[in-house]
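Note that one protein chain is taken out, while the other chains of the complex remain in position.
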Amino acid sequence: MPKTIPLKLVTVVAEYLLRDKLVKEIGKLGVTGFTVTDAEGQGPRGNRAGVYEGRNVRMECVCSPEAATRVLKHLSDYYFEHYAVIAWVQTVEVVRGDKYV
Amino acid sequence: MPKTIPLKLVTVVAEYLLRDKLVKEIGKLGVTGFTVTDAEGQGPRGNRAGVYEGRNVRMECVCSPEAATRVLKHLSDYYFEHYAVIAWVQTVEVVRGDKYV
Amino acid sequence: MPKTIPLKLVTVVAEYLLRDKLVKEIGKLGVTGFTVTDAEGQGPRGNRAGVYEGRNVRMECVCSPEAATRVLKHLSDYYFEHYAVIAWVQTVEVVRGDKYV
Amino acid sequence: MLDVLLTNLLSPIVLAFALGILASLARSDLEIPAPLYQALSIYLLLAIGLKGGAALRATPLSEVVGPMLLTFGLGVLTPITSYNVLRKLGKMDRVNAAALAAHFGSVSAVTFIAAQAFGTLTGFESEGYMPALVAILEIPAIVVALMIANVRGAMGEEATWQSALHEVLTGRSIVLLGGGLAMGLLTGPEGLEPVAPFFVEGFKGALVLFLLELGLVTARRLRDLKEAGWFLVAFSIVMPIIHGVGAVWLAGFVGMSIGGAAVLGAMVSSASYIAAPAAVRIALPQASPTIYLTAALGITFPFNLALGIPLYFAAAEYFLG
Amino acid sequence: MLDVLLTNLLSPIVLAFALGILASLARSDLEIPAPLYQALSIYLLLAIGLKGGAALRATPLSEVVGPMLLTFGLGVLTPITSYNVLRKLGKMDRVNAAALAAHFGSVSAVTFIAAQAFGTLTGFESEGYMPALVAILEIPAIVVALMIANVRGAMGEEATWQSALHEVLTGRSIVLLGGGLAMGLLTGPEGLEPVAPFFVEGFKGALVLFLLELGLVTARRLRDLKEAGWFLVAFSIVMPIIHGVGAVWLAGFVGMSIGGAAVLGAMVSSASYIAAPAAVRIALPQASPTIYLTAALGITFPFNLALGIPLYFAAAEYFLG
Partner (left out) sequence: MLDVLLTNLLSPIVLAFALGILASLARSDLEIPAPLYQALSIYLLLAIGLKGGAALRATPLSEVVGPMLLTFGLGVLTPITSYNVLRKLGKMDRVNAAALAAHFGSVSAVTFIAAQAFGTLTGFESEGYMPALVAILEIPAIVVALMIANVRGAMGEEATWQSALHEVLTGRSIVLLGGGLAMGLLTGPEGLEPVAPFFVEGFKGALVLFLLELGLVTARRLRDLKEAGWFLVAFSIVMPIIHGVGAVWLAGFVGMSIGGAAVLGAMVSSASYIAAPAAVRIALPQASPTIYLTAALGITFPFNLALGIPLYFAAAEYFLG
């Protein structure tokens, strides 16, 4: 088996409007890459703008535990209160994981 | 690090036709929110309707272990036999997780 | 709770062009099914072809640990060097998991 | 006659369908993005409705009542004939027979359009109100078939024919077709004029793209053909011919023109592959999609497109000419 | 008069909007795929711009300067009037008042198109350069409203009106509308000719699909109506009337025609639901989207579409006729 390294996978689902902003901001928090997909959803708050209310972005970042903490803190500080956002973290085994820290 | 709570993440991939039905039904099982993305796929059974055979929906629910169990039971009781469905569960650390139980 | 079995979930994000090739190849490595979604992303390397540079495919395979190892090895041997690819593995609890090994 | 057949086979829409099949067989990576397919089907259904509604406004009610009743009656009758033939001649189980009955009783909008275009090409213009008949034919068959299944106790846990009726009535095909009809009726031919370049003139071209996609999808169905068995193949060709020619014959009694009778025949003969599969999948999950999709999309649709439509026109000329 | 009203209500675009609302209320599964909606809005904005730019080229500068200045002035004024009415009469908090001011000061492109089409139908063609006024009206209101919010210290952490200005200027609506205007200006009417079948003739039909989607979206907003309260409902109808009729009256002083004045009135009265929501969401996250979207999309837009537009034309005939 190719060598894998345990890293954090942070998954963020947020209203679509935040997409480019989040991408720019997480880049400054030590995250080396991300993957985004278009998503829809509903949540307990349902407070949303834009003609397409249900439209979200689902973003995944494989990163070091430290970077993961910084991302979650950033979300908490600036987004959780007023925007539609959910975030969760897992530990995953990453192939050639040293590239992403 | 912002406080996180361990919760269950249930991921369901099902044929697209079931999308609205599933959304309605899981709402009654104590799940407070969900995120869906369009997906395609193939599985060991490959029994599917609709002009777009490969079209699936991928649904994620962050919820309590009890709600997760109810969702899986519901899928087993009503969908696994005749429909194209796969489901798996993980434990994830959720920011402000108390909102989703 | 319906019976679940612990299996591996391999997630691969790769440039879109590789989609059909990967689907064909993993089928030969003992993987019984897969789910794909359209994705976009950026990574530390950013080496990409096609007019749509950012366009990726995100592929998930639920499989046995052995098949997971074969998939990761295959990716390492043939794709990691020249293509835009990231892959990670998790353990998940799968409903009726015996179908997917 | 052969000439007419060739004209049909070499029309852009039939050729596009063939191109789709060939591309899929050659394992080309050609694919129509799902949103494009959805956009085309929204456009086509709305366009049919709009044109039909505006025409309906110009038609005296007395002229359309007969055709409408006939269409409704055929929508009730054809699932019953289909079901009985499948059960008795084909020894098919109840669930799959009911599922097929829903498909063959209902209607394929593209077959309708192709028949109408064929009429225009060969000088047998059909009545402007035909799209209203499509909407009428779409509904009863699915409900009747599910009622049959219900009576026989094969229905899934929670599904009932009432919920299926609601599903069909609020399903996107009926909403777009019926909504377009209502819009056309209300706005009339003059109201339609400003939107005509988009909805009327662009129509046939958009259809070419749609048939390209249908070809790609049909090819996938063709692979399941060997599993289908000879009876299903025969049924999917002979039953449509009987239904179609019968409808042509009956259309004469309610005063329809040659073109209108032939198009009605094509509609009645055709098998739905959009509304029916969705409704049946939910209401009769035990039924095998492989069977009903292969029959409707893999056999009946190409047969009608290539040979059935000219046949119904020949029948109409014979009965009403 | 009633006749004119009926013509408006039975035009395909109003009917399509109604169909969308009804489909959503009936819980139909009809949905316009997001890429289709985006494609239509790209197409419509570019088409408006192209036509307006080509017309602008043929218009002497002296003729457009007055209308342009007036439009800019109204873009600065209307958010201020809106804000003060909301604060003083409505006792609304600063943030939500500023958010609403940004919406009601800005412009809804579809209301503009509908007004223009209404003019064509009733024989009051508006000036060809009107699209340039749309672009001018889109910008100042959002910036002014955010400056108001800023002055009062309600602005979010990092957002400033400068960054909002950049956001609006580089936002897709202004880029497409302004870019289309520039393209039209540079290529002129002859340059536009080869692309006219696509951008000019197809326009009204594409609009029908767009309004179908707007109807679906509006219906979702209607559900929030009861939370909105009577003041918001009244504001979203009365304020547009005042702004619109006022704009019609002023338009007479800068030499606009009856049609042009009425269309300007419709524009000024309308509330943005594309550019403004995006800018406000980023710059004023504390403001409630439920309030501003319900007002702009759930109340003002349908009101203008059905009744407001005929009203502004009546006013223009009264003042300028």
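Chains: A, B, C, D and E, in written order; residue numbering restarts at 1 for each.
Rule of thumb we're sticking to: a residue touches a chain if its C-beta (ideal position, glycine included) is under 8 Å from a C-beta of that chain, and two chains touch if they have at least 3 such contacts.
Please read these numbers as outputs of a predicted model, since none were measured by experiment.
Here the chain not displayed is in touch, across the complete complex, with C, D, E. Of the listed residues D:5, D:36 or D:219, the one in contact with the hidden chain in the full complex is D:36. On the side of chain E, touch with the chain left out of the figure occurs at residues 33-35, 38-39, 42-43, 46, 50, 170-172, 175-176, 179, 182-183, 186-188, 191-192, 194-199, 202.
If you put the missing chain back, the residues of chain D touching it would be 10-12, 15-16, 19, 22-23, 26-36, 39, 117, 197, 201-209, 212. Considering the complete assembly, chain C touches the hidden chain via residues 15, 17, 21, 38, 47-53, 55, 78, 81-83.
By our rule, only the chains that are shown with their structure count from here on.
With contact taken as defined at the outset, there is no chain that touches chain D as well as chain E. Distance from the chain C centre to the chain D centre is 40 Å, each centre being the mean of its Cα atoms. Counting partner chains per residue, chain E shows two or more touched chains at residues 29, 34. Touching two or more other chains at once are residues 37-38, 90 of chain B. By the contact rule set out at the top, the touching chain pairs are A-B, A-C, A-E, B-C, B-D, D-E.
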